[in-house]
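Read the structure below first, then the notes.
Left out: one protein chain. Kept in place: all the others.
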Amino acid sequence: MMKKKDINIGLIGYSMMGKAHSNAYRAAPFYFDLDVNPVLNTIVGRDPEKIKKSAAKMGWKNHSTDWQDLIDDPSIDVIDISSPNNTHKEIAIRAAEAGKHVFCEKPLSLTLQESKEMLDAVNKHNVLHMVCHNYRFAPAVQYAKKLIAEGRLGKIYHFRATFLQDWLMNPEAPLTWRLQKDISGSGTLGDLGIHIIDLARFLIGEFSEVTGMMDTFIKQRPLGTMTDTLQYETTSNEYGEVTVDDAAAFLARFENGAMGTFEVSRFSAGNRAGNRFEINGEFGSIRWDMENMNNLEVYFTNDEEGLQGFRTINCTEHVHPFAGNYWPAAHILGYEHTFVNIIKTFLDGVAKGESPEPNFKDGVMNQAIVEAVERSSETKSWVSVNDVLQENNIEKQDLIHQL
Amino acid sequence: MMKKKDINIGLIGYSMMGKAHSNAYRAAPFYFDLDVNPVLNTIVGRDPEKIKKSAAKMGWKNHSTDWQDLIDDPSIDVIDISSPNNTHKEIAIRAAEAGKHVFCEKPLSLTLQESKEMLDAVNKHNVLHMVCHNYRFAPAVQYAKKLIAEGRLGKIYHFRATFLQDWLMNPEAPLTWRLQKDISGSGTLGDLGIHIIDLARFLIGEFSEVTGMMDTFIKQRPLGTMTDTLQYETTSNEYGEVTVDDAAAFLARFENGAMGTFEVSRFSAGNRAGNRFEINGEFGSIRWDMENMNNLEVYFTNDEEGLQGFRTINCTEHVHPFAGNYWPAAHILGYEHTFVNIIKTFLDGVAKGESPEPNFKDGVMNQAIVEAVERSSETKSWVSVNDVLQENNIEKQDLIHQL
Amino acid sequence: MMKKKDINIGLIGYSMMGKAHSNAYRAAPFYFDLDVNPVLNTIVGRDPEKIKKSAAKMGWKNHSTDWQDLIDDPSIDVIDISSPNNTHKEIAIRAAEAGKHVFCEKPLSLTLQESKEMLDAVNKHNVLHMVCHNYRFAPAVQYAKKLIAEGRLGKIYHFRATFLQDWLMNPEAPLTWRLQKDISGSGTLGDLGIHIIDLARFLIGEFSEVTGMMDTFIKQRPLGTMTDTLQYETTSNEYGEVTVDDAAAFLARFENGAMGTFEVSRFSAGNRAGNRFEINGEFGSIRWDMENMNNLEVYFTNDEEGLQGFRTINCTEHVHPFAGNYWPAAHILGYEHTFVNIIKTFLDGVAKGESPEPNFKDGVMNQAIVEAVERSSETKSWVSVNDVLQENNIEKQDLIHQL
Partner (left out) sequence: MMKKKDINIGLIGYSMMGKAHSNAYRAAPFYFDLDVNPVLNTIVGRDPEKIKKSAAKMGWKNHSTDWQDLIDDPSIDVIDISSPNNTHKEIAIRAAEAGKHVFCEKPLSLTLQESKEMLDAVNKHNVLHMVCHNYRFAPAVQYAKKLIAEGRLGKIYHFRATFLQDWLMNPEAPLTWRLQKDISGSGTLGDLGIHIIDLARFLIGEFSEVTGMMDTFIKQRPLGTMTDTLQYETTSNEYGEVTVDDAAAFLARFENGAMGTFEVSRFSAGNRAGNRFEINGEFGSIRWDMENMNNLEVYFTNDEEGLQGFRTINCTEHVHPFAGNYWPAAHILGYEHTFVNIIKTFLDGVAKGESPEPNFKDGVMNQAIVEAVERSSETKSWVSVNDVLQENNIEKQDLIHQL
C-alpha cells in the first residue's frame, strides 16, 4: 500500500459552508478509496477566537485570520473559498496566480463579469477549479442524470423546479449579508435560483432564453445576526434596506426546445428546503425533492398497462451513484453527504489533473442565466442568454464541456 | 312536507360532461335537502341512436337531436350546455332570449368577445347563469377558500398551480375536436389553464398582468376519435394539423401583489389529472392536488415551535363544506361529487333567484386572462388584463361580484 | 333494445348503510350496462316520519315501517338487509322462505350459529345471496386480487392489515347499538375486523388458526344517539355498560403457510378509516389504504436493479376492474362506488341466477374466524378455525366456492 499523495487544503470560511466542507474533507477518505490524501491544513476566518475554536473542533492543523496566508504558503495545494460572495473573486484570482487549485462556493461571484475574470484566471494559470453546486451530487440526482443521459426519458418536454424556503418571513429577521446586494450579489435568485438553474443545465441542457419577475416583500429589516440554524438576534434598533429579492420566478426555453418554469422564495411558509424538480420527457418523468433527498420518483410510459405509476426509488442501493460506499439500502444519507460526494469528485479531479463538472465554466454560465433573469425582470421582456454572454465578451463555446 | 317546485332541465351533450352533469342532477337531491326538485326532462345529442341510449341509461325523460327543441319547449326551465365549446355562444344567447336559466360548461366560449356577448345576453334577459368550474366545489378547495377568507393565511405572497395531463403524448392519439382551434378555441390553456385561473381568482383574487409561453409539441395527428376514458381509434390514414397548444406556462402578478406561476400540459408523463396548487401567505400555506382531492395540506407559521409541519387534512368531516351530507369522515368522495356540489349550488341559486359564483362574469374574466396569456405568448411581453378587457369594451367593475 | 327485466328491491334500513345501498341501486344502471333493471320498490324503517322522508329523498316508490310487508309482497324480488345486526337472521330466513333473494350487510349475524342457519335457509330455498363486504369492490382491491391470482406475487409470506378508527375516543360518545353485544354481536372485531378478515380471505386464502387479544378501554358510556357523520347527543344522564370490544389484535396462520397480523380499534387517534393492508410475496408486495382507496402501491422484485420501488398506481385506468365505466384516469372514485360495484355484481348474479362472492358462505366463514379470535382471546391460546366450524357442525367444504 503506497502512501497516497497529501493534498493540503486551505479553507476560507468557518460557518455553515465552512463546516460542510470541513466535514467533507474528513469524510471523503473515510467512505471512499481516494487516490490522494486530503490534509486539513489551515482554516481561515476573521474572528481570532472563533477561528481558533473552529480549527480545533473541525480538525484543522492551523488557523489564520488572513486568507493571504494561504496564498503565501507554498505547502497549500487547494484553496477552498467558503466565505461571503463578495470575497470570491479576489481570492480565486490570487489563488490561481499562486498556482493553487480552487474549490469555490456558489455563486461564483457577484456578477457575470467578475465570474468571467475568475474563469480567465484559472484558465490562464492552469489550475484546477470547481464550483460547489452540491445538489448535483445527491445520489438520486446523479441517478436521474444517468437515466436521462441513457435516453430513458427520451426528448424532454418540461423542466419545472422550485427552491422554496421560509426563513425570512418574520419581519424581525435581521438584515444579514445575504440581504445586501453589495455582499451577496443577489437574493433568492443568486442563492437558491442558481442551484436549480445548475440542476436544470446538469440534467437537461443549456438555456436559450428567459423571462422573469422578482420581488422584495419586506424592504426594511433590523440590523442583526443570524446563526446557521437560523436563530437570530437584532443588534440595534436601526433598520437597513433590503437590497436583494425575496422571491423570483421565471420561464425558460431550453436549447433542446423544452419549456422550463422556475420559482424561488424565502417567503413560502412551511417550505424549509423546498428544492424540487420534475422533468417530463417523451418516455417518462422524474421527480426529486431535497427534503426527501434519498428518493427519486420515476415514471415510465412503457410500463405495463395497469401497472403504470410513479415508483418511489430510495437511491441508496449499491448501484446508485456514490451510495454503495455508505450503508445498506434505505439506511439513508443526509444533506452533508452531497458535500462529501462533491469533494470526493474534486479530489479525484486533483488526482487526475482535471477540473470536474461543475467547474468555473458552469459558474459563469449559471451567473449569465441569473443576470438574464434579472434583466428580463427589469425590462419585462424575454432575454437571450447568448446576448448576455456576448455583451460580456464571453464566447459560449468556451463554457461548453468537451466530451 | 310541501311539494317542491319542479325545475325542468334540458341538457345538451351526453359524453363525459353530459354524464357528469346528469349524475349531478340525480345525486344532488339524494344527498342534499334542496328547495327545488330538478327534473331530468330532456337530453340532446346529434346522434339519434346514442342519445336514445344515453337518455335511457342516464334517466332522462325525453331526448332530442336538436337543441332548438329545448328553446322551443316552454316547460324547460334550465338549459345546461355541455356540448363542444364552439356551440356555447349561440345556445346560451338563444336560451337567455327564451328566458331560460343557463348552466354552461367552461370555457364560456371560443373568445373573450363571444363570452362578453353571452354575459350581455343573460344580463339583458335577466336569466340566471353559472359556469361549470367544478373544482371550486371540492370540499377541500371550499375549505381552503374559507380559511383564506377568514385571514388564516394573512397576506398572500405566492400562488403556484399546475394542471398536468399526459393523454396526448402518443403521437398516434387522434386529432379530436379539442385539438382544433375553431371548435375548442384553445388547447391546454383554455381547457386546463382556465381551471387553475379560476381557482386562483376564487382563492386569492384578481389578476393584474401576465406573461406566458405556449407550445405545440406534435403538430400533425391522425384523424380519429377518442372515448371519455381516452381510448382512441384512428379513422383514416389522413393527418390533420393541431391548431392549439399542447402546453403553456405563465407568470402572473395579482392585484394584491402576490406572485403567480401557472403551467398546463398534456405532455407530462405520469400526470393524469395533476391539478395542483400551493398558496403561501404571511401566516401559513395550503396545498391541494386533485388526484388526492379529499386532502388539504395546511401549514401555520404560528403552530408551536417543534410541532410545525404541514397537516394532511382529509376534508370529509362534517364541518367541511358539503362533506357533511355524504359519509362519515375519511370515507372519501370522488371527482363526480364536485359536479354534485356545483349543481346543488346552482339549484340553490335557482330557488333563490340568484346566479351563484362562478357565473358568466367569472367566465368572461377567466377568458380575458386566457387571452392575455395568449397575447403575451405572441408578443413575448407582459400583458395587462385590464388592457385586454378595455379593448373588448368590457368594464372591469361589471365583472366584479357585489358583496 | 329489448326492455330489461325489472328487479324489485325491498330495502330494510335507511341510515348510513341504507343510504349507501340506495345510492348504489340508483347508480349501478347509470354507470354500467346491466342485464336487469333494479327498481327501488320499497324501503322499510321503524320511524314512520323518517322513513317517509327517506323514501322521498332517496327515490323509493314505497315505504313501510314493517319489514314483514316485504316478505308478504310477491312483487319484491330482492330483500336487502341493512338494519342492525340482531335483525339479520330472522329477516334473511323469512326472505329465503318467501323465495326472495337476499343481499345482507355484514356481519351476517350475531353468531356463527345464526349465520349457519341463514346459509342453510338460502341453500334450502334456493335463493340467491350475497354479503356486503364492499371493500372487495374498490377497483384497487380488485386489481390486487387479479395480480395475486395471476401469480404476480408468487408464494405469499405475509398479510398484515389494520382497520383503525377513532370515533369512540371521547368518553362522552354515547352507548349506541354498536356497543351493545346483544344488538351488534361484536365490537371492533365484528364490525371492522370482519372486513379485513374478508379481504385477507379474498386476496390470499383461508385461515388455519388464530390467536388474539381484545380490550374495552371505556367500559361505561352515556345513553344517547349518534348520526352517520358521527355527531352525537346524549339523551339522559344515565350510563350503560359497553359490552363489546373497543380494540382487538390477532395473529394468524393461513392454510398456504403465510403469516398474518391483524389489528382493529376505535381508539386510534387520527385514523378515521384506516383500513389498510400489505401483502408480501415471493415476487413482490402490494399495499392499500382505504383513505386513499384509488391507489395501489405495488412492488416487484424483478424490476430492473436501481429502479426498484413501490409504484403508486391510481387504479382508475380503463383496465382496472370497474374503473373503465366511470371517468378518465385519476378522476377519482369514492367510498360510495364500492357499493355501486358490489350491487352491480349482485345484479349481474341475479341476471345469471348465481350468488356472486362474497356470499353467505363467506359470511359464515368470516364469522367463524371472528369467533375463533374471540375464543383465543378468552383462552389465551391459538384456536383452529376448523375446530370452530366443526363444533358448529359446519363442513368446511360446504363453505368453499367451487371454481
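All chains are identified by letter, namely A, B and C, in their written order; residue positions are counted from 1 within each chain.
Everything below uses one rule, namely that a contact is a pair of C-beta atoms (placed from the backbone, for glycine too) under 8 Å apart; a residue touches a chain by one contact, two chains touch by 3 or more.
Since the model is a prediction, treat every value here as computed from it, not as a measurement.
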Candidates A:Gln180, A:Asn280, A:Asn314 or A:Ser355 - the one touching the absent chain: A:Asn314
Touching the absent chain when the full complex is considered, from A:Gly59, A:Gly151, A:Pro171 or A:Gly257: A:Gly59
Among C:Pro29, C:Pro222, C:Gly284 or C:Gly334, the residue in touch with the chain that has been omitted: C:Gly284
Listed residues A:Ile183, A:Leu223 or A:Ile332, member touching the removed chain: A:Ile332
Contact footprint on subunit C, counting only the chain that is left out: 157-158, 160, 162, 164, 166, 169, 211-213, 215, 217, 247, 249-251, 253, 257, 259, 261, 263, 265, 267-271, 278, 280-285, 299-301, 308-310, 380-382
Residue numbers in subunit A that touch the chain omitted from display: 1, 16, 20, 22-23, 26-27, 29-30, 33, 52-53, 56-59, 167, 228-231, 272-273, 290-294, 314, 316-318, 324, 326-337
Residues of subunit B (touch criterion as defined above) contacting the omitted chain: 143, 298, 303, 305-314, 317, 319-320
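The criterion applied here is as follows: only the chains that are shown with their structure count from here on.
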Separation of subunit A from subunit C, taking each centre as the mean of its C-alpha atoms, in whole Å: 55
Where subunit B and subunit C are represented by their mean Cα positions, the distance between them in whole Å: 36
Residue list for subunit C, restricted to those that touch at least two other chains: 314, 317
